[in-house]
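I have a structure here, written as structure tokens, and I will follow up with some questions on it.
Here is chain A:
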Amino acid sequence: MFSFAFNSFEEAIYMNGHGIYVWIVFSIVISCLAAFFISYKNKIQKIKKKLNESN
Partner candidate 1 sequence: MKILRLEYLKLRKKTRSWLGPILVFWLIMLAYPLTVEFLQDKLEIGFFSVLWIAILISMMLATEDIFIEDYNDGSLEQIMIKNSSFQFLVSMRIVIYWLMIGVPISGLSFFFSLGTTEEIFLSLSIFPLALISSYIFLNLFVLGNALSLNKGSLLGALVTMPLALPVLIVLGKSVISIQLGINFLEFILLLLGCLSIIMIIVPVIVSYIIKAHLE
Partner candidate 2 sequence: MIKKFIHQFASPKTYLFQVNRFYPYIFYISLIIYTFSLIWGLLFTPQDFVQGNSFRIIYLHVPASFLSQSLYVAMAFASITYLVWRVKLAAYLIIAIAPVGAMTTFVALISGSLWGIPTWGTWWQWDARITSTLILFIMYLGLISLHNSFSNYEKADKLLSWLVIVGAVNIPIIKKSVDWWSTLHQSASITLTDKPSIDPSMFYPLIGSIIGFFGLIICLVLISSKHQILIREKTKSWIKDYV
């Protein structure tokens, strides 16, 4: 069950030609998630800073 499905690291990237799709989707998903997390964190920080200044 936990055996590496590919013979080498290059093969894992290439995936018989399907790698490009898999890794593009992977990067889109991860970057969307990360972008949302970071932007919300930033927005919250900004509001907190503003509130602190007004106090």
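How these were chosen: all candidates are chains of the complex that A comes from, given by their letters.
Here is the rule we go by: a contact is a pair of C-beta atoms (placed from the backbone, for glycine too) under 8 Å apart; a residue touches a chain by one contact, two chains touch by 3 or more; residues count from 1.
These figures come from a predicted structure and were not determined experimentally.
Q: Which single candidate from 1 or 2 touches chain A in this complex?
A: 2
Q: In the complex formed with candidate 2, which residues of chain A make contact?
A: Its residues touching candidate 2 are 1-6, 12, 15-19, 21-22, 24-26, 28-29, 32-33, 36-37, 40-41, 43-44, 47-48, 51-52, 55.
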